[in-house]
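Note that one protein chain is taken out, while the other chains of the complex remain in position.
Here is chain A:
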Amino acid sequence: MASDAFLEVRDLRISFPTDDGLVRSVDGLTFTLERGKTLGIVGESGSGKSVTSLGILGLHNRRNAEVSGEIWLDGQELVGASPDTVRGLRGNKMAMIFQDPLSSMHPYYTVGAQIVEAYRVHNRVSKQVARKHAIDMLGRVGIPQPDRRVDDYPHQFSGGMRQRAMIAMALVNDPELLIADEPTTALDVTVQAQILDLMHSLQEEFDSALIIITHDLGVVAELSDDVLVMYGGKCVEYGPATTIFEQPEHPYTWGLLGSMPRMDRPNLDRLSPIPGLPPSMINLPSGCAFHPRCAYEPRTGGLATTLTPELVPAAGGRHLVRCHLPAQERRRIWTDEVKPELEA
């Protein structure tokens, strides 16, 4: 069944067979994204957020990854599509901004040559035309003197400029879907502010759909319309950004909010971290994967240790949450116990 949404991911599963067992990096992920909107995917290392982006772009290794489910991009299904079809879309209709531009750009080719290549793969134009286009793109992402810098090598750029060049390369074919995997993690705050501002204005200009993958809740709050929180390969909470930040109902989301010192609030004497460690993907805990670290697990009457919870509508009714706690109880814990602690 085709999809009406611009991007719709249905029950996406990506797993990798290893000698130690099957690693279910992404385990039944479902979400939709419209043009001009931004989805923030949040999670810690190993939660499956980056594998999701690689899966959508078809960048996973087809020989060792097992992918199932459906990915509909503008009416076209990608999971079952041939590698050639996906290649035709990648860099063209969908593009990616990687975390570390120094290791994801080729050190032997000039920045210009790499953008020209990205353009000419999808457009039958001469090198001169493509070069003009590359210079134009570099100018638009705010590189000074783009006609000269186009012949520089990546190492001659600063970290912030490299990330801009990376964005220029991703945008050169006017992609309608842009996936940014930790786009500002390697950057300083002032440069991060510039890059986020740039991504925001470019998105408005191109009306593209944006998926931003990060562990930084500040960055997510800054850009996202919707937020999807991942833990152990599963979506644990999904909904509008304002709801997720104001009325979160999953204990893991509470934990993330409590772990983070905040500049916009009076200083807390103590952070409230999540106890324990992120789970090993090879040996996920039974039932709810978060239960060994969850302070509220005893209140589920043993359900959380045995049964995997379903993604159900939250008590507020505006988002989805995967938790065994009764809906009203979740709401009560947040308003009476967790929220006052965070704002104390």
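Just so we're on the same page, a residue touches a chain if its C-beta (ideal position, glycine included) is under 8 Å from a C-beta of that chain, and two chains touch if they have at least 3 such contacts; residues count from 1.
Keep in mind that, in the parts below, contacts and distances are computed from a predicted model.
Q: Among "Multicomponent Na+:H+ antiporter subunit B", "Molybdenum transport system permease", "Guanylate cyclase" or "ABC transporter domain-containing protein", find the name that the UniProt record gives to the complex chain excluded from display.
A: Answer from the record: the omitted chain is "ABC transporter domain-containing protein".
Q: Any idea which of A:I41, A:L78, A:I135 or A:L198 touches the chain not displayed?
A: Missing-chain contact among the listed residues: A:L198.
Q: Which residue among A:T30, A:S104, A:T242 or A:T308 touches the omitted chain?
A: A:T242
Q: Among A:V51, A:L89 or A:L256, which one is in touch with the chain left out?
A: A:L256
Q: Consider the whole complex, including the chain that is not shown, and state which of A:G36, A:G88 or A:G142 touches that chain.
A: Counting the whole complex, the residue in contact with the absent chain is A:G142.
Q: Who touches the missing chain here, A:G36, A:G69, A:G159 or A:G316?
A: In the complete complex, the chain left out is touched by residue A:G159.
Q: If you put the missing chain back, which residues of chain A would it touch?
A: Its contact residues with the unshown chain are 44-45, 140, 142, 144, 158-161, 188-194, 196-198, 200-201, 215-222, 224, 241-242, 245-246, 255-264, 267-275, 277-278.
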